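The structure is given below, and queries will be raised subsequently.
As you look at this complex, bear in mind that one protein chain is not there, while each of the others sits in place.
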Amino acid sequence: MTDKESDITLLAGGRVESALSVSGLCFSYPDRPNVLNNITLNVMPGERVGLIGPNGAGKTTFFLSLCGVLEPSAGEIVLLGKPVVNGDFRPDVALVFQNPDDQLFCPSVWDDVAFGPQNTGLSKDEVEKRVREALATVEGTELAERPVHHLSEGEKRIISVAGVLAMHPRLIIYDEPGANLDIRSRRRLIHLLQGSTETILVASHDLELILEVCNRVVLMDGGGIVADGDPHKIMGNAELMEAHGQEKPHSLLPHQVPHQYFCHPTIARNV
Amino acid sequence: MNLGLDEYINLDSPFHRWEARYKLIGLITLIFAFSFVRDLRMLLAMVGVTVAIYVISRLPASFVLRRLRFPSFFLLALVLTLPFLSGQTVVLSIGPLDVHREGLLAVLLIAIRFISILTIALVLFATTPLLTTIKAMRALGLPGIMADMALLALRYIQEIGQDLKKMQTSMRLRGFRKRRLSLYGLRTLAWLGGSILVHSYERSEWVYKAMILRGYGHAPHPRAEFQSCHRDVVTLGIFLLIAAGFITGDILFGHGVSALLQ
Partner (left out) sequence: MHIPDGILPISVNAGGYAATAAVTWYSIRKIKQKENPREGIPKASLLTAAFFVVSWIHIPVPPTSVHLVLNGLLGALLGYYAFPAILIGLFFQAVMFGHGGLTTLGINAVIMGLPAILAYYIFRLRKLGGKDSPKKDGAFGFLAGAVAIGVSVAIFVGILVTNLPTDFISAEVERAAIYTLAIAHLPLLGIEGTITSLLVVFLRRVRPGILDGV
């Protein structure tokens, strides 16, 4: 990862300023009330928070509110020390959409990754530097001149990440980043997330990915936060998970026989 | 899905190397000069210049032949009607129908102009990525809103085209056959079209969110920079001279300024 200034801001008295502070957040759509119902959440710099929950729990709506795209009906959001104002451009926070095609709107990869930096008024050389760095970080340098519609799903995913990394955000939100990826692309994504120095929020149905990447998990259901804490404790609680439309991840299930003996008779014999 | 345009942009020819803005101005001017021409002798020169340009561009012959397929129906319609319906001098009689010299000449004029212009246009657009061409147009003064719309539309035509194909496959697999014209068939096709429109509309709302999240409108978007060299300017000069030659030649050969007023 590239060198970045420390994300930790010390407040008076030596306390660390939170990266994200949400209190009493509420949001309703005209046809759907209480999509977000009194959400309160505090995320410290450098934390990797996984957001799990059934479809319709309000995760995407929550993310759009955090970025200032949707205006909440109640509550306050303070992002990196500044309150979030609806419609403000905050390059320090980035959202990676569930569907890369919704986000990759420029015809070529280079143009798309450059889009964000160009909008922050940087010089041409600085923009070029940012683009090269971002593409290198996601191992997508050779894709620079390609038309976006020639990319595979996995390539689109990493380029959509490059597009936000080029803005040097301090908080990155990933909405279902693992959807539609093949095994190799998924592994590449996990490495990328594990290597990030930014504060990240990751929503995913891929519970194993959450376990590998996140050091904190928030379980959402019905517009509210149901549990918040250690991933193993929360996701290991079968009753809690099942009560909110989830399942205990496979790797946390007790195994009579360890995995490597279970998968292939030849391997089992040779061990 | 292959829209068949950027297929040959990676070949190497003087046209591939000609900087996009100069190429646009030079070849568009030539195309308009061609549309000015009415004299049959100039038409010969037009064919010669067109063939030379196409050969130099290294684009395969099959490419231009493929392109000529669809527009040829219109041309065919004109070929089959104009000689019978227009002109004064009868050169041939086929039963009750008279073939007129002026009609035949008009068809020849149209056909040669059409094929020449289409060929030059092919050289113009198939030797540069369409994306670059649009950026060049922006650099030459195309309004920002038009350029933005063109680039966004270009980006999504492929995706939407694939969505259409998938839906049509699904319809076919569930037994839909469009053979006859019926209200049921029309309604089904309307639903297909409507779905495409709704998906695109909903996608556009996400695209807008993605754009503003990355600062769309926050700072004026820089125009693409083009690097040109002496050779680009000289080549433009040559083509402007050729275009001027066609216009002057056509005027001198007798049609004069009255041709403009026809």
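In order of appearance the chains are A and B, and numbering begins at 1 in each one.
FYI, contacts are C-beta pairs under 8 Å (C-beta built on N, C-alpha and C of every residue); 3 or more make two chains touch, one makes a residue touch a chain.
These numbers come from a predicted model, not from an experiment.
Shown chains touched by the missing chain?
Within the full complex, the chain not displayed touches B.
Who touches the missing chain here, B:52, B:140 or B:157?
Considering the complete complex, B:157 is the one touching the chain left out.
Please identify which residue in B:16, B:38, B:138 or B:214 touches the non-displayed chain.
Going through B:16, B:38, B:138 or B:214 one by one, B:38 is the residue touching the chain not shown.
Looking at the whole complex, which of B:14, B:71 or B:237 touches the chain that is not displayed?
B:71
Even though one chain is hidden, which residues of chain B still touch it in the full complex?
Spelled out for chain B, the touching residues are 3-5, 28, 31-32, 35-36, 38, 67-68, 70-71, 74-75, 78, 81-82, 85-88, 100, 102-103, 105-106, 109-118, 121-122, 125, 130, 133, 143, 145-146, 148-150, 152-157, 160-161, 163-164, 178-181, 185-187, 189-194, 196-205, 207-208, 211-212, 216-217, 259-262.
We adopt the following convention: only the chains that are shown with their structure count from here on.
Where on chain B does chain A make contact in their complex?
Touching chain A: residues 6, 129, 131, 151-152, 154-156, 158-159, 203, 206-207, 209-219, 221-222, 225 of chain B.
Quick check on the complex: what are the chain A residues that touch chain B?
Per the stated touch rule, the residues are 64, 67, 69, 87, 89, 91, 94-95, 97, 99, 101-108, 111, 115-116, 118-121, 124, 147-149, 163-164, 167.
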